[in-house]
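Of the protein chains in this complex, one is absent; all others appear in place.
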Amino acid sequence: MSEVDGPQDDAAGGADAASEAATVVDPRRLHEAARIAEALVFASAGPVPEAYIADRLPAGVDVGHVMRQLKALYAGRGVNLVQVADHWAFRTAPDLSFVVRSDEGEVRKLSRAALEVLSIIAYHQPVTRAEIEDIRGVQTSKGTLDVLLEAGWVRFRGRRRTPGRPVTFGTTKDFLDHFGLEELRDLPGLEELKGAGLLSGRIPSNFQIPLPIGEEELADDEDPITQMDLEELGLLTPGGKEDE
Amino acid sequence: MSEVDGPQDDAAGGADAASEAATVVDPRRLHEAARIAEALVFASAGPVPEAYIADRLPAGVDVGHVMRQLKALYAGRGVNLVQVADHWAFRTAPDLSFVVRSDEGEVRKLSRAALEVLSIIAYHQPVTRAEIEDIRGVQTSKGTLDVLLEAGWVRFRGRRRTPGRPVTFGTTKDFLDHFGLEELRDLPGLEELKGAGLLSGRIPSNFQIPLPIGEEELADDEDPITQMDLEELGLLTPGGKEDE
Partner (left out) sequence: MYGSRFKPQKTDASDAAPMEELWQDDRDRGLHEEGLVVDIAGFEGPLDLLLHLARTQKVDLSRISVLALVEQYLAFIERARQIRIELAADYLVMAAWLAYLKSRLLIPRQPKDDGPTGEEMAATLAFRLKRLEAMRDAATRLVNRNRLGRDFFARGAPEHIPTHRRSAFDASLYDLLSAYASLRQRHAITQVTIEKRTVWSLADAREILHRLMGEVEEWTALDHFLLRYLTEPSERRTAMASAFAATLEMVREGQLEIRQEGVFQPIYLRRGAPARPGGQREEQGVDDHV
């Protein structure tokens, strides 16, 4: 509780502290001032003008003194209080920037198209690309499926036993994990989507939402994907030579 | 420099600290771990998973210990370290809201119905829509659940293992974060409500309604109403046959 008052004496040089201590009325008040300054700088989207902080401190407290004290307090910490012209901001300690700099790259929002394709695959699996396009009413760009495959949420399930033997898509275990589902059957059905207000009442009476089948078993008209299939699809470069 | 190591002894209860101190190899390392944890949590606006922090600490450091220590360190400050489920976040101290509060930062307004549904979900989770409606005695209007889902406070949790497998609802981490709850057990009055049997669907056996004496007795000029009278009056459909 007394961190702010504690290191007061060794804060920002002794002479400074000594000369300012005279103006300070009450250590409690000083502590409160430090708390306010801390919260203001923390919550602000940009560096905070010192004058802005001063306006909000209890009367009779010297803002310069409070800020220098806080700066000293944070000096050895993971986060430092830094002064930029007459503004104040919190910054990660320079030697720790490696931890904060996100190593795995930025998290991107899934595009609308990708969300649509993903949801179709989730509900309608096993589903072929042609079927996805039929449901969406637009062509699906290769990039969209690639994004989902890359995210690890969608996989090749097998091949449909129909002319052309189209590949079928399904979701993965990671998909369930990410969306907090225990099993595919936990996906809400028609009544539940309606009940939750996601589907309005204006839908045709023959409108249906499929009950997704379990992820492991293949459907009756599905063949498993073989190594050869994958190579044929150009999806399995590791075995090929082009990658070298 | 020594703020982190300093108040170590009084952090999170003496016994705890003592037992953990044995596992800690080097105070320097511990200090470094605290700095890293601090930087990671400080840098993020949302709660940071404890596991994420653990991954980035020096080997052999107990993340729980580090976090509890940091939490104690920040307890009296303008910015507090708070736990949200198994995540950590820095938040300004609530008592400073009068200074920090900005005019633009409006929190989401909820209708009374939405608020009621939110509380029912929070206290009764996992709960189905039918159960929510049973408690409120009215149908849930379309927009209500939708608003809560969109706000990210409520989620589809799973399905009840009963006929029809109805979807169950629950609250999210964002819900805890928004209402300043560490975990669901911190919901106000949860224990009392549980004790009173108000959170189970079943009526507790000790829930009795003493009937006021006097109302049951008939006046001198009254005859008791018979089953037949009631049927005649059309008041007694449940026992009747018309219902079939």
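Here the chain labels run A and B in written order, and each chain numbers its own residues starting at 1.
Quick note on the criterion: a contact is a pair of C-beta atoms (placed from the backbone, for glycine too) under 8 Å apart; a residue touches a chain by one contact, two chains touch by 3 or more.
What you are looking at is a predicted structure, and each value in this text was computed from that prediction instead of being measured.
Remark: the omitted chain is touched by one listed residue; of B:P27, B:G46 or B:G60 this is B:G46.
Residues of subunit B that touch the chain left out of the display are 40, 42-46, 48-49, 52, 89-94, 97, 100-101, 105-107, 109-113, 115-116, 118-120, 122-123, 135-138, 149-150, 152, 155-156, 177-181, 187-189, 193, 196, 198, 203-204, 207-212, 215-216, 224-227, 230, 235-239. Touching residues on subunit A toward the chain that is not drawn are 39, 42-46, 89-90, 92, 100-102, 104-105, 107-110, 112, 114-116, 118-120, 122-123, 135-137, 147, 150-153, 174, 177-181, 187-188, 193, 196, 198-200, 202-204, 207, 209.
Following the convention adopted for this analysis, only the chains that are shown with their structure count from here on.
Interface residues of subunit B, counted against subunit A in their complex, comprise 1-4, 7, 34-40, 42-43, 56, 73, 75-79, 90, 92-93, 96, 99-100, 129, 140, 142-147, 149, 155-159, 165-167.
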